[in-house]
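Note that one protein chain of the assembly has been removed; the remaining protein chains are unaltered in position.
Let's look at chain A:
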Amino acid sequence: MKELSLHIMDVMQNSITAESSRIAISVKTCDNDRLLTITVEDNGYGMDEETLKRATDPFHTSRTTRLVGLGLPMFKEAALLTGGDFVLESEKGKGTVLTAVFVNGSIDRQPLGDLGNVFFLTMLSHQDLELSLVLSSSRGTFYFESKKFAAALERRGDSHMDAAFGAETFINEQAEMIFKDILPEMGGGLRGIEGSCKADKRQAAL
């Protein structure tokens, strides 16, 4: 995993497996933009205390327990490497809240990556899922709800796929605006590893 967006995508798959109907994601900077906090909250079937304890330990993984594996440990590692923190809270039958804190200026902080694409793919493959996103920094706040966004565009006659595609562009534009000069990778259209590869290919094509 080379981008924070991929980690988010990974834990969203966990939420989907846990039969969530709603996933709320927030990416915020605080403490004068020194810290970057990502939270993922779902209303899936959650974990009991025993599972929760093992969830971030890769060595207690058993093949029959599908919720645990390498995904959460890698997310946790990415946060702790920057000097940040990682907290997982869950209640059986209610849902799970994941909070990962990154020290923004750390050399080990992974780029945010193509967040819009994560929403595009998830909106496309799970149409009934309610997704929400909050982006926030000292430059401002952006709030997005997939259902409302898709409904508005579909009323205009767009297909669901066009709506999802519109969401990708919209979210990435907003992310660039809100995190410009705050997350160094923002601006210039170079969003993470895959983003820069895409840019390279585009240049080669020109």
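Miscellaneous remarks
One rule holds in what follows: a contact is a pair of C-beta atoms (placed from the backbone, for glycine too) under 8 Å apart; a residue touches a chain by one contact, two chains touch by 3 or more; residues count from 1.
As a working rule, contacts and distances are computed from a predicted model.
For the chain that is left out, the UniProt protein name among "ABC transporter permease", "RNA polymerase sigma factor", "YfiR family protein" or "(2Fe-2S) ferredoxin domain-containing protein" is "(2Fe-2S) ferredoxin domain-containing protein".
For the chain missing from the display, the contacting residue among A:54, A:76, A:109 or A:126 is A:126, taking the whole complex into account. One chain is missing from the display, and on chain A it is touched by residues 1, 6, 9-10, 13, 16-17, 63, 66, 69-71, 74, 117, 120-122, 124-126, 161-162, 165, 194.
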